[in-house]
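With one protein chain withheld, the remaining protein chains of the complex are depicted in position.
After this line comes subunit A, so read on.
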Amino acid sequence: MRTDPDAVEAALDSARLAVFRHEPDWSGGPGGIAGDLEWIGCRYGVDGIDGQGLAALLDAVTDSDRDSLLGLFALAGGAVRGGEFRLKGAGRDIHLSCDALVESGATGRPLRITGTIQDISERRRFEETLNDTLRAKQTLLAIIDACPVSISVADARQPDVPLVYVNRRFQSLTGYEPAETLGRNCRFLQGPGTDPETAAAIRRAVAGGERIDTRILNYRKDGTPFVNELLLAPIRDGDGAVTAYIGFQSDVTEEARREEAERQRQRMEVMGRMMGGVAHEINNLLQPITLLTQELSDRHPDDADAPYLDMVLDCARKARRIIGDLLAFSRPGTHMAEPVTAGALVAATLPLVCKAVGPGVVVNERTDDAGSALVLRADRTAFAQVLLNLAGNAAAAMGGTGAIAVTLGLEPADGAAPRRARITVADTGCGMEPAVLERAFEPFFTTKPVGQGTGLGLSVAYGLVKEMGGDIALSSTPGAGTVATLLLPEFEPPATA
């Protein structure tokens, strides 16, 4: 087949390809710059240089790229050489890519260099634009990754909607590495305490392509539960089809604990109000019983039936004491911390504890004078909540039958720690294994069957004790019982000027 020179010319034209041949003259020195540069074809930006020698080409090249061009014509180097260099242009530089074939003579010096020069300016510009786009995208990804909010993306077009992206906060929140999460459905965060209803609601929403905003109990990789406030929102393509789900996760465990504490407090407040009303009624009934019985006794001092009246009076007095006890613990107002002696605090709460633990449980109280006299700053309702939660657990640990020992003593000042009231609640129940004990204060950690406990009792107690500036600790021997210890600091009234 013969080569058609016209066709080659046309192809060169459209390819913006120049071809040259250079025969270096080494007599002038090792630079090899001298010699003939013959342009075989030149159809583009080297206009004005074509027809001229290598020196003219060197002049046209930008300073920074001159070495790149010289390399092509150098004494040493391989037989096949390539390089890129830019020509100084009017507006923007012209990018050229050069490939050269070097024929060496007997001396090993290049005898003839034949090469092509191609204008790749357009390709370079396109690549730059592409780089800018990629950089912008990477910046965006870095921002999302650094967001203090947990963000995940699941692919709705794949079966079972697997995670395809999780940011750094998701990892720190859940404890899972991306490799452990990507490709799996997000439900691996669920666990034994997760409400099945909530999980089903999420499944339904995703299946229906709807947005859902809910709270669900999730578990970290190490097994600790947390309340996840979850927002799942569908992402749709141009046709409205759901292609992905974006998820936002926040740990609201503390908030949930506070809300539960507030619910408990409100329940007690309602109970207090109710008891106030009942007490008013009962007191008005006890008044005539007391007065008329005493009046009758007084009018008939020697009557043989007088002991009957004494018995009525005795009952009325007992009833009065019970009403007084009930009133002492509950009263309205939110967390009103006030100076109160530890003895009064315990005494006001114990009757309530006795009633709450049920008929099978005896509450034995042992207080010492030094501990009782210590003045604390505490909210009675909050303290009652703490003791009720502890006593409730103690009663449950004994299966509702047995004795709870409540003690109050003085913990002497120790270094920076002030004098503290030491209040213990001890049971002789089933006790706790170390693994259970370790997690006992965790919100939603419960050993009770579903529906029999919120798993928040000790967590609420913990929060309330901390609010009082105190400490709470548990020690337990499996099979022998548990002791809960509260340490509440002495109240030091602000110095008056």
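Of note:
The rule is simple: contacts are C-beta pairs under 8 Å (C-beta built on N, C-alpha and C of every residue); 3 or more make two chains touch, one makes a residue touch a chain; residues count from 1.
The criterion applied here is as follows: contacts and distances are computed from a predicted model.
Chosen from "4Fe-4S binding domain-containing protein", "NADH-quinone oxidoreductase subunit K", "Response regulator" or "Branched-chain amino acid ABC transporter permease", the protein name that UniProt gives for the omitted chain reads "Response regulator". The missing chain, though absent from the display, is touched by one residue of A:157, A:280, A:366 or A:466; that residue is A:280. Annotation: of A:338, A:438 or A:492, A:338 touches the absent chain (contact as defined above).
Residue in contact with the omitted chain (choice from A:203, A:220 or A:320): A:320.
Although one chain is not drawn, its touching partners on subunit A can still be listed: residues 272-273, 275-277, 279-281, 283-292, 294-295, 298-299, 316, 320, 327-328, 330-334, 336, 338, 380.
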